[in-house]
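The block underneath contains the structure these notes are about, expressed in C-alpha coordinates.
Only a single protein chain was left out; the remaining protein chains are all shown in position.
This part shows subunit A:
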Amino acid sequence: MSVLDRSAAERPFAFTTDQLGWEPWLAPLIEEELTDLHREALVDKARAKSPYFRLLARDPEILQARTKTDNDIFYNADGGLPRAERELAAAATSRHNGCVFCASVHARFASHYSKRHDDVQRLLDEGVLAPQDERWRAIIDAAVALTATPAALTTEHIDALRAAGLDDLAISDLLHAAAFFNWANRLMLSLGEPTPPAA
(Lines give C-alpha, C1' and ligand atoms only; values in the text may rest on other atoms or scores of the structure.)
Protein backbone atom coordinates (compact mmCIF):
# COMPACT_ATOMS: atom_id res chain seq x y z
CA MET A 1 0.00 0.00 0.00
CA SER A 2 1.20 3.54 -0.59
CA VAL A 3 0.57 6.43 1.74
CA LEU A 4 -0.36 9.66 -0.02
CA ASP A 5 2.02 12.50 0.71
CA ARG A 6 0.56 15.85 1.64
CA SER A 7 2.10 19.09 2.77
CA ALA A 8 1.25 19.58 6.44
CA ALA A 9 1.85 23.31 5.98
CA GLU A 10 -1.62 23.68 4.48
CA ARG A 11 -3.40 22.00 7.37
CA PRO A 12 -5.80 24.19 9.42
CA PHE A 13 -4.87 23.91 13.09
CA ALA A 14 -7.41 26.14 14.81
CA PHE A 15 -11.00 25.16 15.60
CA THR A 16 -13.39 26.91 13.25
CA THR A 17 -16.92 26.81 11.91
CA ASP A 18 -15.58 27.40 8.39
CA GLN A 19 -16.37 24.75 5.80
CA LEU A 20 -13.12 22.75 5.62
CA GLY A 21 -12.05 20.16 3.09
CA TRP A 22 -10.57 16.76 3.94
CA GLU A 23 -7.88 14.87 2.03
CA PRO A 24 -7.18 11.17 2.54
CA TRP A 25 -3.77 9.66 3.29
CA LEU A 26 -4.76 6.39 1.57
CA ALA A 27 -6.23 6.02 -1.90
CA PRO A 28 -10.03 6.00 -1.88
CA LEU A 29 -11.86 3.85 -4.40
CA ILE A 30 -12.48 5.84 -7.56
CA GLU A 31 -16.10 6.47 -8.51
CA GLU A 32 -15.89 4.12 -11.50
CA GLU A 33 -14.81 1.29 -9.17
CA LEU A 34 -17.93 1.51 -7.02
CA THR A 35 -20.18 -1.52 -7.36
CA ASP A 36 -23.78 -1.81 -6.20
CA LEU A 37 -22.43 -3.23 -2.94
CA HIS A 38 -20.33 -0.10 -2.38
CA ARG A 39 -23.15 2.23 -3.34
CA GLU A 40 -25.51 0.50 -0.93
CA ALA A 41 -22.86 0.84 1.79
CA LEU A 42 -22.64 4.59 1.17
CA VAL A 43 -26.40 4.76 2.06
CA ASP A 44 -26.61 8.34 0.72
CA LYS A 45 -25.78 8.37 -3.02
CA ALA A 46 -24.18 11.85 -2.85
CA ARG A 47 -21.41 10.37 -0.70
CA ALA A 48 -19.88 8.78 -3.82
CA LYS A 49 -18.37 12.27 -4.36
CA SER A 50 -16.65 12.25 -0.96
CA PRO A 51 -13.08 10.90 -0.75
CA TYR A 52 -13.66 10.09 2.93
CA PHE A 53 -16.63 7.85 2.22
CA ARG A 54 -15.01 6.33 -0.87
CA LEU A 55 -12.01 5.42 1.30
CA LEU A 56 -14.26 3.83 3.94
CA ALA A 57 -16.05 2.00 1.09
CA ARG A 58 -12.99 -0.27 0.88
CA ASP A 59 -14.82 -2.18 3.66
CA PRO A 60 -18.47 -1.75 2.65
CA GLU A 61 -19.95 -4.02 5.32
CA ILE A 62 -18.79 -1.97 8.30
CA LEU A 63 -19.34 1.32 6.45
CA GLN A 64 -23.01 0.55 5.90
CA ALA A 65 -23.62 -0.46 9.52
CA ARG A 66 -21.64 2.58 10.75
CA THR A 67 -23.67 4.98 8.63
CA LYS A 68 -27.04 3.58 9.67
CA THR A 69 -25.98 3.78 13.33
CA ASP A 70 -24.91 7.40 12.82
CA ASN A 71 -28.12 8.39 11.04
CA ASP A 72 -30.46 7.02 13.72
CA ILE A 73 -28.45 8.58 16.57
CA PHE A 74 -28.52 12.04 14.96
CA TYR A 75 -31.63 12.17 12.75
CA ASN A 76 -34.28 10.12 14.57
CA ALA A 77 -36.62 12.94 15.60
CA ASP A 78 -39.00 10.80 17.66
CA GLY A 79 -38.57 12.48 21.06
CA GLY A 80 -35.40 12.50 23.08
CA LEU A 81 -32.66 15.12 22.82
CA PRO A 82 -33.23 18.02 20.40
CA ARG A 83 -31.02 17.84 17.30
CA ALA A 84 -29.12 20.97 18.38
CA GLU A 85 -27.93 19.26 21.55
CA ARG A 86 -27.03 15.98 19.84
CA GLU A 87 -24.81 18.13 17.60
CA LEU A 88 -23.48 19.98 20.66
CA ALA A 89 -22.40 16.65 22.16
CA ALA A 90 -20.69 15.74 18.86
CA ALA A 91 -18.93 19.12 18.73
CA ALA A 92 -17.78 18.92 22.37
CA THR A 93 -16.47 15.38 21.88
CA SER A 94 -14.61 16.44 18.73
CA ARG A 95 -13.22 19.55 20.47
CA HIS A 96 -11.90 17.40 23.33
CA ASN A 97 -10.36 14.73 21.10
CA GLY A 98 -8.84 17.39 18.85
CA CYS A 99 -10.71 16.64 15.61
CA VAL A 100 -10.71 20.04 13.88
CA PHE A 101 -12.68 18.73 10.88
CA CYS A 102 -15.44 16.97 12.87
CA ALA A 103 -15.74 19.93 15.26
CA SER A 104 -16.19 22.33 12.34
CA VAL A 105 -19.07 20.35 10.84
CA HIS A 106 -20.93 19.67 14.06
CA ALA A 107 -20.35 23.12 15.57
CA ARG A 108 -22.01 24.50 12.43
CA PHE A 109 -24.97 22.15 12.93
CA ALA A 110 -25.18 22.95 16.67
CA SER A 111 -25.11 26.65 15.87
CA HIS A 112 -27.69 26.33 13.09
CA TYR A 113 -30.21 24.30 15.12
CA SER A 114 -29.74 26.16 18.43
CA LYS A 115 -29.24 29.69 17.02
CA ARG A 116 -26.69 30.10 19.85
CA HIS A 117 -23.74 31.10 17.67
CA ASP A 118 -21.77 32.82 20.45
CA ASP A 119 -22.04 29.86 22.82
CA VAL A 120 -20.90 27.44 20.13
CA GLN A 121 -18.06 29.74 19.09
CA ARG A 122 -16.94 29.96 22.74
CA LEU A 123 -16.80 26.15 22.89
CA LEU A 124 -14.51 26.16 19.85
CA ASP A 125 -12.36 29.13 20.90
CA GLU A 126 -11.91 28.45 24.60
CA GLY A 127 -12.58 24.73 24.80
CA VAL A 128 -14.88 22.38 26.67
CA LEU A 129 -14.47 24.21 30.01
CA ALA A 130 -15.62 27.57 28.63
CA PRO A 131 -18.66 29.01 30.49
CA GLN A 132 -22.11 27.80 29.32
CA ASP A 133 -25.59 27.81 30.83
CA GLU A 134 -26.59 24.98 33.19
CA ARG A 135 -28.12 22.71 30.56
CA TRP A 136 -25.26 23.01 28.04
CA ARG A 137 -22.78 22.70 30.94
CA ALA A 138 -24.34 19.34 31.89
CA ILE A 139 -24.37 18.12 28.27
CA ILE A 140 -20.79 19.15 27.50
CA ASP A 141 -19.47 17.77 30.81
CA ALA A 142 -21.13 14.39 30.22
CA ALA A 143 -19.85 14.17 26.63
CA VAL A 144 -16.31 15.06 27.72
CA ALA A 145 -16.35 12.62 30.65
CA LEU A 146 -17.51 9.80 28.37
CA THR A 147 -14.77 10.74 25.89
CA ALA A 148 -11.99 10.16 28.42
CA THR A 149 -10.16 6.82 28.27
CA PRO A 150 -11.03 5.11 30.55
CA ALA A 151 -14.47 6.76 30.51
CA ALA A 152 -14.89 9.10 33.49
CA LEU A 153 -18.70 9.40 33.41
CA THR A 154 -20.30 9.15 36.87
CA THR A 155 -23.75 9.14 38.45
CA GLU A 156 -23.23 12.85 39.18
CA HIS A 157 -23.19 13.54 35.44
CA ILE A 158 -26.48 11.67 35.02
CA ASP A 159 -27.98 13.57 37.97
CA ALA A 160 -26.92 16.90 36.46
CA LEU A 161 -28.54 15.98 33.13
CA ARG A 162 -31.78 15.05 34.85
CA ALA A 163 -31.67 18.26 36.89
CA ALA A 164 -31.30 20.15 33.60
CA GLY A 165 -34.52 18.57 32.35
CA LEU A 166 -33.32 15.64 30.21
CA ASP A 167 -35.42 12.48 30.35
CA ASP A 168 -33.79 9.07 29.95
CA LEU A 169 -34.30 8.91 26.17
CA ALA A 170 -32.63 12.33 25.88
CA ILE A 171 -29.74 11.18 28.10
CA SER A 172 -29.42 8.01 26.01
CA ASP A 173 -29.31 10.15 22.86
CA LEU A 174 -26.55 12.27 24.38
CA LEU A 175 -24.53 9.22 25.43
CA HIS A 176 -24.88 7.73 21.94
CA ALA A 177 -23.94 11.01 20.22
CA ALA A 178 -20.77 11.35 22.33
CA ALA A 179 -19.91 7.65 22.02
CA PHE A 180 -20.45 7.78 18.25
CA PHE A 181 -18.09 10.73 17.84
CA ASN A 182 -15.42 8.72 19.57
CA TRP A 183 -15.84 6.45 16.56
CA ALA A 184 -16.05 9.20 13.92
CA ASN A 185 -13.19 11.33 15.31
CA ARG A 186 -10.78 8.40 15.18
CA LEU A 187 -11.55 7.70 11.51
CA MET A 188 -11.37 11.33 10.41
CA LEU A 189 -8.17 12.00 12.37
CA SER A 190 -6.27 8.88 11.37
CA LEU A 191 -7.11 8.37 7.68
CA GLY A 192 -6.48 11.89 6.38
CA GLU A 193 -6.37 15.55 7.28
CA PRO A 194 -8.46 18.72 7.03
CA THR A 195 -7.69 21.27 4.35
CA PRO A 196 -8.41 25.02 4.37
CA PRO A 197 -11.72 26.40 3.10
CA ALA A 198 -11.86 27.01 -0.63
CA ALA A 199 -10.78 30.60 -1.26
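Methods note: a contact is a pair of C-beta atoms (placed from the backbone, for glycine too) under 8 Å apart; a residue touches a chain by one contact, two chains touch by 3 or more; residues count from 1.
Criterion: contacts and distances are computed from a predicted model.
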Name under which UniProt lists the unshown chain, selected from "RNA polymerase sigma-70 factor, ECF subfamily", "Putative spermidine/putrescine transport system permease protein", "CMD domain protein" or "peptidoglycan glycosyltransferase": "CMD domain protein"
Residues belonging to subunit A that touch the chain removed from view: 1-6, 8, 13-15, 25-27, 55-56, 58-59, 61-66, 68-69, 71-73, 76, 78-80, 96-99, 127, 146-151, 153-155, 157-159, 162, 168-169, 171-173, 175-176, 178-180, 182-187, 189-191
